[in-house]
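Sharing a structure here in C-alpha cells format.
Of the protein chains in this complex, all but one are displayed in their positions.
Chain nomenclature is as follows: A and B, assigned in order of appearance, with residue numbering initiated at 1 for each chain independently.
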Amino acid sequence: MSYQILPYRFERIKENVFLSNEVGEHLYLTSDDFNKFIEHRLEPEEKTFKDLKSKQIIADSHLDDVIEMLAIKYRTKKNFLTESTSLHMIVASLRCNSNCSYCQVSKKDLSDVSFDMTKKTAKKVVEKIFDSPSSNIKIEFQGGEPLLNFEIIKYIIDKAEWTNIFKKKNLEFVICTNLTSIDEKMLKWLKGHKVYISTSIDGPKELHNLNRPLHDIENSYDLVTEKIKLCREYLGRDSVSALMTTTSHTINHFKEIIDKYIELEFDSVFLRSLNPYGFAKRDKHILAYPMNDFIENYKKGLDYIIEINKQGKFFAEGYATILLTRILTPFSTGFVDLQSPAGIAIAGVIYDYDGDVYVSDEGRMLASVGDKKFKIGNVEVNSYQEIFNSAYLHELIENSIAESLPDCATCSYQSYCGADPVRNYSEQGDIIGNRTISEICNKNKSIIKYLLSLLQKNDNEINKVFWSWITRKSF
Amino acid sequence: MKQLKGKAYNLNEVIIGKITSKNDLFATKKDLIYVTNNGDFPNGYLAVITSNKDINKGTSRYIENVENIFELHDNDIVTVDPDGKISIVYDINSKHNAIFITERCNSNCIMCPQPPVKQEEDKLNLNLKYISLIDKNAKSIGITGGEPTLIGEKLFDILNAIYNRIPKASINLLSNGIKFENYEYAKRFAQAVKQEIVVDIPLYSDIDTIHNSIVRTNSFYKTIKGMYNLAKFNIKIGIRVVIHKMNYDRLPELSEFIYSNFPFVYHVAFMQMEPMGYAKDNLTDLWIDPVDYNKELEEAVINLHYRDMQVSIYNTQLCLLPEKLRRFAVQSISDWKNIYIDECNNCSKKQECPGFFASSKTVHSKHIKSFNNVENN
Partner (left out) sequence: MKEILKKIEGDKLLLTVKNELYEKEAILNASYKYTDKCFVNIEPIETMTEIYFQSKNDNIDLENIALKFGNELIDQQIRLNTGKEFKVIREELVKKAFSSISK
C-alpha cells in the first residue's frame, strides 16, 4: 500500500515498539505491525494504519495539509523560543548564613560584603533584563543567601516595577532563600509587590538539619518552618513553595519527606537529585549515590504520591508534572533545564553579584570554582547584543540541540527531554557529551519510561491523578 | 419547527410577523399578526389568524379554520405561506430558537435529518425581517441551515442585524467550517462579529477517509483549515460528533485527536443520531443501539474531561448512560420535536432527561427503562 512515512522515532520495549512523532505524540505497535509499517505493507482498513495516520506518522493523501498541521503543533511545542529570555536570576549576594553540605555555589562568609551586588551593578542588570524581548519576565533572586542583601532586592524590585510602567510586561519576582533571616519588616515591604518565596526543605527535622545546618545553629528546621508560617501570614497561603535536594543521607527516606511536605501544607514536591557542582562535587564520596539508586527511589516516591492522590488528597510531583505535560499535551513547558535547544541564555540567564553573566545557574556554579567557560559577558562592560547574540553563545546553542546530538537525534523520547551542555561539560569535559555514560540521560530516560509504563496501564485512577497535576485541578 | 395549518386568503407571498392576541390600539400593527378564537377581526394587522370558519373578510389577509390555535403565544414569530401553512420560526418559550439561513448545503452527510435542497428562493430579506422582530430580551439565538456560509458575505449582514437587535445575546452558528478555509472570508467574518459567538463544527472521525465518507464530500482538511483560521481570530469553536455505526469505534482516538490538534476548542458535544431524513434512508448502514457504544463514548468523554475541556452528551436518554456519564447529558432537543415514550411515564428522572426526537418514536434503543425510586442501572 502506498503511503508516505512521516518523521518518527522508535524504541523497542520488550515485544512491542514505542513510536513517537515529531511533536511527541506516541503509540505502541507490535513487532509484526512495526515491520509491516516500515515495509509499506499496511492496508488502509487495518487499525494500525488508521492509528498511525491519526498520530501523523503516515499519510496517504493531502500531504501538504498534514505537514501544515504538524508545523503548527511543532511551533506550539517550541513556543518557548519565541518567548526569548524570560527567567532572569540575580545573585544578590554570595554571602550565606547557611552551611549546607552540598552547597553548589561556593558561598562566601557572612562578613565578606564585597560579595554583595552593588547598586551600580544592579542598575545595569535591570537595564539588560528589560532589553529582553520577552513579554513575561520572572526575576529570581539567588545567592548565597539573597536576603542578606535585602537592600539590593528592594532596589531591583523598585527599579524593575518603575521600568515596567513603560515596558508593560508580565512581571514576577521570586526569592530563593533559606528563609532563616526573613523578618516582619521585610515581609511588610514584600507584601506590596508580587513576590513569591522558594525555599528548601530536605525532609523531616533530623534529615533536613543533616543536609542544611546553619553556620551557628544545627537546628535550622525549626527556624525555617516557623518562617514559612510567617511568610504565609503576610504573603498568602500559596506564596511559598519548597524543593528538596537528595543526598546519600536522605535518599532512602522519600516517604518521610513526602509526608513532611504534606504536613507543612505544600501541595507539591520536586524530588531533585544532587547536581555535581561545588561542594556536592568535592564531597561526592560522602554525599553522592549511584544514579540508579536515585531512579529506584524516585519511582517508589512517585508511586507513594500517586497513592496519596488516589486517597483523595491533591499532591503533585514537580518533575513528573513537567514530563507528563510534554508527553500528553500539545503545549510547551517552560523548564529551562531540560529543553531543546537548551535554555542557556535564551530562556534563562543568571547575573552574578559582580555583574558577570552566565548562561545558566550551573554555569555560574562552575565559574565559582574557577571555570568561566559559560560566562557570556558582564553587564557593565557589554551590550545586550554582545551578551545575548554573540558568536560564542550561538556556538554553545548550536551544540545543544537534541535533534542533532548523537543518540538524542534518534531517541524516541526526544520531545520530552532536552540538552544540558553545562552538565555534559561538568561531568564529561565536553558540551556534547556521550549519551551512554551520561547520568542525566540515564535519569531522564528512566523516569520518562516509567511514566510511560504507568500510562500504558490505562488505569483510570492513575490517569485521573496525572491529569489533575497537569491541569492543576482535582476531579 | 412547529407548524399549524389553515386556509389562507389574500396571501400572495410568504409573510412574517409577530403574534399578538391583545388588540393594543397603540401597537405598530403592520408587523403583528393577530390571533383570535372568538371571531373578532380588528383592522390594520399584517394578518389575522383565527380558529373560526367562513369569515369572509374581503381583501384583508387572514387564515381561518386553524386548529390548535392555543399553540401560538404572544411574541412568537411566525411565517405564513400562501397555502395556509403557519410555521412558528421563533418560539418565545423556547431556548433553542434559530435563524434558518438556507436549505442549501455544501456537505451531503449520510445521516442528515434535514436533507438539503439544490435551489431555493432568497431568504435574506425574510431573515432580516425576522431578526428585527426577535424579542429584545432574547439571551441567545442560533444561526443554522443547511450551510449558513453559503450566502457568503450576506452572512455578515445577518450578523450586523443581530447585533443591532440583540447585542447582548450569544450566537450559536452551526457550520461545517469549509468556507472558513478561505483566510479572507474567516477574517471578514471575525470582523463582523461584535458579540458572544460559538461556531459549532462537526468532525466525525480522526481519519479523513472515514469523516469524508460520512459527509460524502472531500472536506476533512478544509474543515480543519477552517477551524484553524477561525481560531487565529479567537472565534470560539465547538466540535460536534454525531455517533453512529460508521464512527463509534474510534471515538476515543477522535477525542485524543481533537485535544492534540485543536486544544483551543471551547466545547465538544457527542450526539445521538436523529433517525430522520437521510439517516432514516440509510439506517442499515448507520443504526447502532446507543448502549452498544457506551464503552467508546465513556472513554472519549472522560479523556476530554480530564484534559479540562468542556464536554456534553446531547440527545441521549439518561437510562442508557452509565452513571458516571449522566452529568454530561444536556437537554438539547428542540422543544417542538422533543417527546417521551410510554416507558417514560413513571420515570423519576423524566424531568432532567433529554428524552427523544419525535422521529425516534419507533427507532430507539432496546434498553430504555424508567428509573423507579430504586436505582435500576
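Observations, loosely collected:
Just so it is clear, a contact is a pair of C-beta atoms (placed from the backbone, for glycine too) under 8 Å apart; a residue touches a chain by one contact, two chains touch by 3 or more.
All of these numbers come straight from a predicted model, not from anything done at the bench.
Counting contacts over the entire complex, the absent chain touches A.
Listed residues A:K78, A:K138, A:K373 or A:K464: the one in touch with the omitted chain is A:K78. Interface note for the absent chain: among A:N434, A:S453 or A:S474, the touching residue is A:N434. The missing chain lies against chain A, touching residues 4-10, 12, 22, 38, 63, 67-68, 70-72, 74-75, 78, 406-407, 410, 434-437.
Simple rule for what comes next: only the chains that are shown with their structure count from here on.
In whole angstrom, the spacing between the mean C-alpha positions of chain A and chain B is 49. The part of chain B that touches chain A in the complex is made up of residues 206-210, 220-221, 224-225, 228, 250, 253, 256-257, 259-261, 263, 302, 305-308. Partner chain B is touched in their complex by these residues of chain A: 25, 44, 50-51, 53-54, 61-62, 65, 68-69, 72-73, 329-331, 460, 463-464, 467, 471, 473, 475.
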